[in-house]
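A single protein chain has been removed from this complex, and every other one stays in its place.
Note that the chains take the letters A, B, C and D in the order they are written out, and that residue 1 is the start of every chain.
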Amino acid sequence: MENKDFIKPYYESKIVESPDGEEIKVNPLEDYFCGEAPKSHAPNSNKLWESFLNWARAESLWVLGFGTGCGSMEILPLMTPRFDAYRFGVQMRPTPRQSNVIIISGYLSVKTLKRAIRSYEQMQNPKYVMALGSCTINGGMYYDSYNTINRLDHYMPVDVYITGCMPRPEALLAGFEEMKRLIKAGKGEKANEYAENFEWYKANQKKIIKDWNMPDYNW
Amino acid sequence: MSFDWLIKIGYVLLGLFIVLNYGLLQYGVIRRISARIGKRIGVKVYQPYIDLIKNYSFRSQITHGVMFYLGPVFRLSGGVGVFLFMPLIFGSEHFSNYSFSGDLILILYFLFFGMLGMALGAGEGGHPYSFIGISRGLSQFTTIELPFTLAVISLAIQYHTFSITDIVAAQQGGIMHWTLMTNPLATAAAMLSFLGMMGNSPFNVVIAPQENPIGPPTEYHSTFLAVLQTNRAILGPVEAILMVNLFFGGATNWVSLIIKSFLVFFWPVFVGIVFPRFRVDQSIPWFLKLPFVLGILAIFLI
Amino acid sequence: MVTPIHLVSVALGTAFLLGFTKDRNWKISGGLVLLALLLMNLISGSWTYALFFGDQVPVQVFTAGFKPPFSINLQMGRFEAAITLMINFAGLLGAIYLFDRLKKAGRYAFMVYMVFILGLNVAVMTRDLFNLFVFMEITTIATAGLIFLVQTGKAAAAGLKYMIATSIISGVLLIGIIFAYSLVSTLNLDGIIDGGLPLIKGGAMVVFLILIALLLESKPFPANGWGLDVYESAHPGIGAMLSVATGPMIAYVIFKVLPISGGAWNHLIAITGIITFVGSNFLAIKQHNTQRLLGYSSVAQAGILLIAIGLQKELGHTFIYVAAGLLMTNYFAKAGLFWLSGLIKGESLQDWTQLKGRPVLLFLFGLFVFSLAGFPPSPAFFAKWELIMQLASHGGYVWMVFILIGSFFELIYLTRWFGQVIGSKEKSSAQPDLATHRLVPVGIMGVGLLGTMVFFLHHYAPDLAIDFIPIIFIAALFILDFLPAFLKNTVTILAMGWYLLQHISDVQNDTVRLIFFLIFLAGGAISLLAGFSYKGKRIGYYPFVAMTFVGLTGLVTATTTLGFFLSWELMALGSYLLISRGKNAQKTSWIYILFSVGGAYLLLMGFGVSFAVTGDGLLSSLGIAARALPAVGILLTIGFLSKIAAMGLHIWLPGAYAEAEDDATPFIAGIMMNAGIFGLILSLSIIAGHPFTWWLGWLGVITAVGGNILAAFQEDAKKLIAYSSIGIMGYILFALSMNIQMAWMAALYYVVLHFLYKTILFLAVGGVIFRTKTREMYQMGGLIKKMPLSFISVLIGIIALAGIPPLAGFGGKWLFYNAVVMNGWYLQGALVFFSGVVAFLYCFKLISAIFLGQAKDRYRHIKEAPVWYILPQYLLIIGLLIFSVLPELVLQPVAHALRSMPGEGIQWDGHFAQTSFGYWNAFIVMTVIAIMFVILLAWLILNSRKAQKVKQFDMVFAGETPFTPETSHVAYNIYAPFNKALGFLVVPVTTWFWHATASVTDASANHLRKWYNGNGQTYALQMVIYIVMFYLIIRGGF
Amino acid sequence: MQEIIERISKVFSVEEVVQQNNHQWFITVPKKQALESVTYLRDREGFVHFVLLSCADWIESGKFQLTYLLNHPVKKIDLGIRVFIDRENAEMESAHYLWEQIATYQRELYEMFGINFPNSPRLTDPLLLEGWDNIPPMRRDFDTLKYVEKTYFPTPGRKSNDPGTYMKEKLYPNE
Partner (left out) sequence: MNFFSVQGISLTIGFILILIGLWGILTQRNLIRIIIGFTIFNNGVNLIIVALAYMKGRTAPIIDQVVTRTDAVDKVADPIPQALVLTAIVIGVGVTAVMLSYTLRMYRAKHSLEINVFTESKW
């Protein structure tokens, strides 16, 4: 089937009449969305400055509150007095614009993947992905499901995997520590990797998301 | 050629620097205290610095248009402007900023400058939640200001002046001369208003994180957000300093200024931790009840 | 001089001669009639000229060679000459108008027509009572014959009713006459008057019989059903003759017979007149049939004429002007309207939409209607003015009130009629009958009316003390209306500029006047620039613009109350006509004119009371009057309150502003509204400190709060700004209510600012509407990218409006706080500031719903507003910015002007303003904020200069994308929670009240008019009852 | 409960009655009588709560089995109405007018099994599978594993174990 068939009616091209009676052709996908491809942003050339900034990024992990699968249940206790992730500079944010970490917390159905990609792309560079549980690594117990992905890193670059089904909050804290270590070591450049291998990622995404009714990159 | 103005600017910038750092630390401390109330350990005291640096260190930004870009500038101008027109230390010529160019009324109205810019910037973001947040904020603000206006008028009757410096001067000479003691009704009305002005719970439906992702600044990120954070770090303490100046005898040195304003600042935080959130149509009548009546009494009983 | 007896001989001779012609020789008979009428006109005309302008003395003509009392004598004095001229002139034009109708009916119709005119002439001239009776009977029979011209059963029935009524009258009259004869042994009027009837036993009864008969002949309310039916059913040409020829005849007959009562009846006649005037106008409200409506109006006009006749002693030497003014207006206008109604196909008022698209006819129609309604410069305006003034000076306040109530009823139906015609969306498909011989009489009547206007203007010129050049300019624009719009626009702007330069020296010494003068003329000229964006001719736009501005200018330059009032009415009329040009403005413009004129009537009463106290009509003596009678000030204040739309009187405003054309709204709202403020300054300065002002202050508070909250709930951009105007008028009213210098300074400062930013806002929004073709804000959105210049205008406008530093609006707030604290109105002040915060709600809504948010598909290719809209905005913005940096440019002169007021002022030290409460340095504030803003902007640019520009749907949407721009644009009813919390403050009580008032009026008029049930017998009974009641009442009174 | 089934048997031709447990029965009715019996149970017998609509694929007999599960909130009993429809061009009368939420169940069945419900609101809108372009995945002739291998980049070398035997081996290696 052609992808076009899946485009929702309100994103179809249409002709509207302007107040002066002039006819305007509107193609929502082009007119409503920015069509630019993402850019790779090189780190600051000053190493010392860059490592200072990386320290700040590492110590201030703002997590997008995006729960997929069963793992989101394990994220919630992080903020309770028992685990208190705030101590480590981890905070939850409700909007991707202000977050720099997205946690894919478990299996991803195709439908959710689309939203996850969109949210990931709306975050600003540098941004980090944490994948939780077996499902994101090899599909886990849903490896043969008709509608869940098997390997997350084919669709977005993953910085840290946390194994388990499901991992406990302690494991998550350990994951955060690992992520901090990576960032401080200057290895948290996956956002640039995504931009550089954009074609490959997009091809993989488009392979399973058949109703691709959004621009290639969601700004 | 006199270089007085240069020295003046130098002191103003120094004051701004102190207030900014004080504000950031204050937020850290407050967050840590509120974490303790929740039996948590809480963030590091210097976490606001890290967040600020982190936000300035984002490598990419997006913009929805010119007004979106200018919104944070307006906001920060509002905050810094209020600071600039606010006398900080009583008796100190250097830390009176530009308070000689306008009185209390100027500060009251300049508070709106940032609000307006922020609202417009967020509006250009085009996000529905921004509009909802703004409409809630503006609606709520109408009655928040009312008791405060009454308190200010009451002060003007009491001290026969709108000049903050003169109001502070009239309160010198011990705690019994503070407005708190001489005009407790006005103080009460203003402090209740202050709860709303600071936007903490129960009056934080504007940014209501769960139902309405943080309201107006939904679309703001990276450097824009950093500018907004900077503003928050300045405006919060400055508003507290305003209260200190008006009702708590002002301050003759930095130490007493910081202690007093911290305590004033802590008051809405304390209330916010204890009380749940109001809807707009609950908070508007709330301000029209006790605070409003207190304000009217303050006018007629002074 | 030709002896006046030839008026009789010519008419009679022609009537006889017609007997010898043949029906088919209609050219001969018709020509004969026209010739005769022309001759009669010449006779009356020459007498009129000689008596009024020559040194001719009045003459008596004796028939049969005897002197009275043995013979009949005719008198030709000034009144007789004028009235016979009116009759004959109307007769001539009427004959032309009716020519084809008379021709068809044959030579007898011509004959009857001649006899009709003859009867009228003689009835006017005769000094013999019985002769009077005879000729009135002849007139009646001739009229009955003329009613036959319309061959319908309806007309026949009306004619019979007419005959029944007049027969009863004639019986009564005859008995009266014969008894008079038996008492004083003469039938000569002078003899009877000398005979002192009332002193003789039974004389009072005789007087009663004669006068009640004549009174009934003038169709007094409510015993006048027969007359109305005739008006409705007869041919319009006959209706016109009844109204404009028979009417003056009866009035004059009453006038000349009245002295037989020795003055005892004067007030009775006047009371009858006022009952008729009020009652007929009241019932006319519910009429839909044109001729019947005109009939009611004619009866009412006769009533007000009776008032003048009855009160001639009180009126003194002004009686002649009052009577002439009323008579002439009714004469020209009513004849014109009746004849016009003959052109229209159909009887209903709606059918008059046939006039649409015919500017000349519309002009005549409007001229007639507004003259009747008493708008300047119609003679009726001056007549009513004079009447009110003289009544007031004789303590006749009750009379005054009732006359104004009656006039108001009259206004209701006349303006509604006019509004229906020009405002109705559908045009009647029928074509009016435009035969030349029918058009010409109408045109001549129009010209006659204009000529009378000129005469009256000329006569009242000393009292008016106004400049006539602007009025001539209006007339010129009417004549030149066929020119293209841009030319007229240029001419108007240049004329305003020229006038400003010429006359600025007149007001230079009075800062308050100077401010308003500049706002009205300079501001007006700037706001008119927007008119260049319109193409075509825009017929019927510029004359009214000019009228409005002439009125406004006149307000400032007027030195007399008459001049002021004339300007006020002129402005009201001009702006009404402008508003009614809007597409859906029919109802709102009507409400507007009603409130406007209602307010104006209060002014009239105020001026009347002032005249009563001081006896002169100078504006400067109002203060003296108010010291004696504060009612002067209070009446004036309430009158002006309706113009500034204080809460309770505000319902006209939003609709009127919203429906006016987009380039008319700025000067109606931003500029004309200041007229009300100017008035308030006038009226409040004379009652400063009166306890009434305390209430006024509260009214200001309510207006400010109510207006602003209502503004926040509007979806229509223009309505939003309109309600915001109400709010700001509330501030100003509040400030003016305080009798201290600071408050008045604040008020005047606000006047200037309000003019600036409201004009900016209306122009900007008008430009946007010009492009988007909608006023609903939620249908716009995201226009900032397409219309950045308009956005900046609106932004600056709302920052100024909200009073946010550093723009000039803050100055107003600062002055306000000082004034409130100085005056001790703390609670009120706080509430006004509450309303100021509410202003943020609508300011944000205005800018965000239009310019921010989601751009709609329809407006994807929209262009920036036309340059002629942008240019005036930026001119005004420059002004606003100058005042923002240097507010002392306004405040220092104002302070100087107000130095005599109590309370302290501002101490200036360079840019530094100081009061005993606070201080403010606009210059430094602006500088500091500007520098800081630039630095911070630079800081942000440094940090995020490479930001990616994205489009409207690139936003976080919980992982989704928005569906359509419409569903993602939050602009409709965004203050719903606010409404839920405080909406109870703005339940439309006022609207309910006025609706209820209107419904009660409407329903009672509808109910009362059932009194005229159409049965001739009932009418006869009503007359009998009227006679009996009248008798009983005067017996009680004698 | 028995009385209900008796009463309903008098009106409709009930083919098979199965008692699952003390408070759950299933009856089978012909396709034509299915919705009538559901309506009857709702309006006459007080089964006012609709629990679910489900489907089972009897590929061997070429039938789909639909189950309308109803609940009697007062007596606290469930009654399932089973209907067999043809697998080829599967189509069933829409019941959304009885309970609005049935429309959603019908959307699901359309998506997962390809059963058509004419006139059901928003029937063809995707519920879970946006952009599905294969045969409906819950049909038993859909080979899931093959589809996954083709589509989802399965991890090379991944082994699957039967959880029972694997855990037994791990936990009790000696048994």
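Here is the rule we go by: contacts are C-beta pairs under 8 Å (C-beta built on N, C-alpha and C of every residue); 3 or more make two chains touch, one makes a residue touch a chain.
Model, not experiment: these values are computed from the prediction.
In the entire assembly, the chain absent from the figure touches the shown chains C. When the missing chain is restored to the complex, the residue among C:160, C:539 or C:629 that touches it is C:160.
Checked against the hidden chain, the listed residues C:12, C:175, C:440 or C:624 yield one contact partner: C:175. Within the full complex, the residue among C:21, C:218 or C:233 touching the omitted chain is C:233.
In the full complex, chain C contacts the hidden chain through residues 130, 134, 137-138, 140-141, 144-145, 148, 152-154, 156-160, 163-164, 166-168, 170-171, 174-175, 178-179, 181-182, 187, 225, 228-229, 232-233, 286, 292, 1009-1010, 1012-1017, 1020-1021, 1024.
One rule holds for everything that comes next: only the chains that are shown with their structure count from here on.
Looking at A-C and B-C side by side, the one with more C-beta contacts is B-C.
Computed centre separation for the pair chain C/chain D is 78 angstrom, with centres defined by C-alpha atoms.
Residues of chain A in contact with two or more other chains: 95, 97, 219. The set of chain B residues touching two or more other chains comprises 60-62, 213, 218-219, 222.
Only residues 771-774, 857-862, 948-954, 956, 959-961, 963-965 of chain C touch chain A when the two sit together in their complex. Residues 782, 784-785, 788, 791, 795, 798-799, 802-805, 810, 813-814, 817-818, 820-821, 826-827, 829-830, 833-834, 837-838, 840-841, 843-844, 847-848, 852-854, 916-921, 924-925, 928-929, 932-933, 936-937, 939-940, 943-944, 946-950, 952, 954-958, 962, 968-971, 974-975, 977-978, 980-982 of chain C are the ones touching chain B in the complex.
Considering their complex, residues 1, 3, 6, 109-111, 114, 137-139, 143-151, 154, 204, 207-212 of chain A touch chain D.
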